[in-house]
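With one protein chain removed, the remaining protein chains of the complex are shown where they sit.
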């Protein structure tokens, strides 16, 4: 049984806590820490865990095998580093951090500690997106030539959140950058072009942010990747991946709560809006992500989505930011 | 070149006239007859044909190779018989007649005259329905076990038309009976059960008619067939065939004018209403039906849909009427 | 907290046990009984319940609030009666029994005991089928005129199971009869016609059973209902409901494990096979069914699907059996 300490008892922390409980007896939630003491207590109580008074408490406990970091982004690198130094396995929500320098410092600590660190790119575990990757990897579509990712949030997040989010590319597109790499497999992205606008709320441009964007990337093989983003899709959370290759195409589509179709005098085949947001749309992915993390620890295999994956996604986001400013395709330097 | 005389210059007569013109120089419209002299003249003028003063004129002309009968149902058997006696090939709109005795009399004349007579079951030529039949015949779904036909008109025809229509089963379902036979191939229908209601307009029950019906038939092989009908589908002309077998299923779906899909806050994937009625929905089938008729004459092969097909469809309709009255499954006697 | 004793630790018993656990602390599994002692012990152990030595043990415990009957059909009425006499609420898998006389006897016991008895027609809780019912009830499609239910199992059950199953109509179609009633609402079915064949395995006809069937029913309003069944659909568990009315249509479609679509040189838009069987297809329905049962007990409201619903479904199945034999539409007598 893997004993897990949870840092961060917000919305996504709750999802993880419930998923840990469902994996019992393979895993158990043992500690919960949150600066909001009440929410930490609530989750700890619900799942029979202890509420930590401090960050350190769980790390000092030799019975703690892993930590799950679901706190705010600015706390990630310090928590990863502390956990790594304490020899604990880590599952940390994306992004690692908004600043490459801080990521690189943390990277050294992780490398020295040799603990498994998994980054929370849950979409890799979504059954539909993963089936696209599997089909590509199995050669079902021949050589991958075009990859089109449509990724649109249902509604703009509050401005205070957006102000400290690191901007569209680091906060939202970062998932799509990772998903693109997941489907591309061994074919590294060489070049990033990005362009964006603040159309949903022009106020975003006051702090240099965008809410509507398009990206084009070229991989080493010559394969081309497109990502389009909006912060507001009125019909629901739009999450599609289309992989086109020399012998076919495979698409991952959207999910809805039911399979109902309506026919009236004005419309036919009409379906309900898409699942509203990531907690619902990606519910299954969070379960599988956690199971894979637990499995990696139990079987002493490296995590499937590692620190470097988190770092490269940020690299691509940084390149997109630069490109959106300069109007030029920006080469990606991985070293 | 096959010279064709057209009887009946109404809505469907116009469709046929245009289709004959498009087949030029394989075929040519040479005569048009209609009791409404003005409409006959209009069509004749448009396509360079002669307007007949009488039914006989075209039949007496040795240059007439075929007649296309698109006049009202009560004129069909007399026109078929006259044309057959004159040695002309016949393409006659369904149904042959509403009364089996009259059909059987006409059948003798046709048999003696040995002219090719094709009945206008145009749906057999619809690309989608035909693909279902082809798939079944090719063994794609293994043995056919269940056949489900949904066939719904967009709107109730006017009561005066309905009063003389022969009733739902002979006027509307007759197409579905034929389509069922088309998909069943060599497997004859042994038994018909039918049940119906007058829900669209209860006034229909005053003259013993129905506007909503369900049929279940059993074929010699044990395969089961279901037909459901409504005289009014607000979302358009609904025409579907589903053939289910031991190794798969094939469906023929509906057609729309465009491939547009809409997404709003209340609905996703919404498409436009179905093509409104048979002139649009089955436009392609009328073209192919005529080409097949012309081909049969030119190549001196028997027509693909013959007099007997028309007779059996009426036999099934009669059985359905009896079943709806008696509440019993009615055995079909073909002799 | 509602304490529940489980009778029957087979496949569906396990599903219920897990669902009870997930409802904690609203409900708790306290006893498990199964003639197979080992499987009872396994489930009891997994969820911290006691393994009963006898049927009576849990019923004698005043702390037991409800029993969930998931044992074989022939044990249902005795267990319902025993539980009812002990004053326990009951959730019993369908069918109540295969014999109307036994159902009617049990009905008296239940009536006297005045305990809530819910019958496990889980499909009523399926989000998609329920949305169809909700749309009909809300008047979205005007008056319901045609109801078409396609219900096909992925593969034939083993012959030993089928021999004692009560036959297709009582074992399989019974779910569809109930679903039809669910959508029809206050409009009672007046007449049942059924026809069937043994096409999947002709050996079934040796003991008078069918594996392929079609039903047509007429409701008091004149609305018509069609059900088609097969015991073997190679493409997966096919479960569809189509409700057609005076102002539109609403359909509930099939479910798949992912939203992936494939395009090759020979096919486009191809999706994966349907979810294989009821445990997967109706997973969500079992959760909601149990929650509704727990809710009914907690809030002291009558269960949403009651003993009478179970009885009427059997009544319709019996009528279908009689019709398939006689070739006549059989009137339904509810008294």
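Odds and ends about this structure:
Labels A, B and C are assigned to the chains in the order they are written; within every chain, residues are numbered from 1.
Rule of thumb we're sticking to: a residue touches a chain if its C-beta (ideal position, glycine included) is under 8 Å from a C-beta of that chain, and two chains touch if they have at least 3 such contacts.
These numbers come from a predicted model, not from an experiment.
The chain not shown here is touched by just one of A:35, A:72, A:143 or A:298, and that residue is A:143. Residue A:213 is the one among A:115, A:213, A:267 or A:315 that touches the chain missing from this view. Only one residue from B:250, B:294 or B:324 touches the chain missing from this view: B:250. Contact with the chain that does not appear here is found for just one residue of A:75, A:165 or A:195, A:195.
Remark: the residues of chain C touching the chain excluded from display are 234-236, 254, 256, 262-274. For chain B, the list of residues touching the undisplayed chain reads 127-128, 131-132, 135, 140, 247-255, 257-265. Contacts to the hidden chain, counted on chain A, fall at residues 143, 145-146, 148, 150, 152, 191, 193, 195-200, 212-216, 218, 221-226, 228, 230, 232-235, 244, 246-249, 327-329.
Simple rule for what comes next: only the chains that are shown with their structure count from here on.
Centrality annotation: C (chain centre taken as mean Cα position, compared with the mean over all protein Cα atoms). Here the spacing of chain A and chain B, counted between their Cα centres, is 58 Å.
Chain B and chain C have centres, each the mean of its CA atoms, that are 42 Å apart. Along chain A, residues 254, 262-265 each make contact with two or more other chains.
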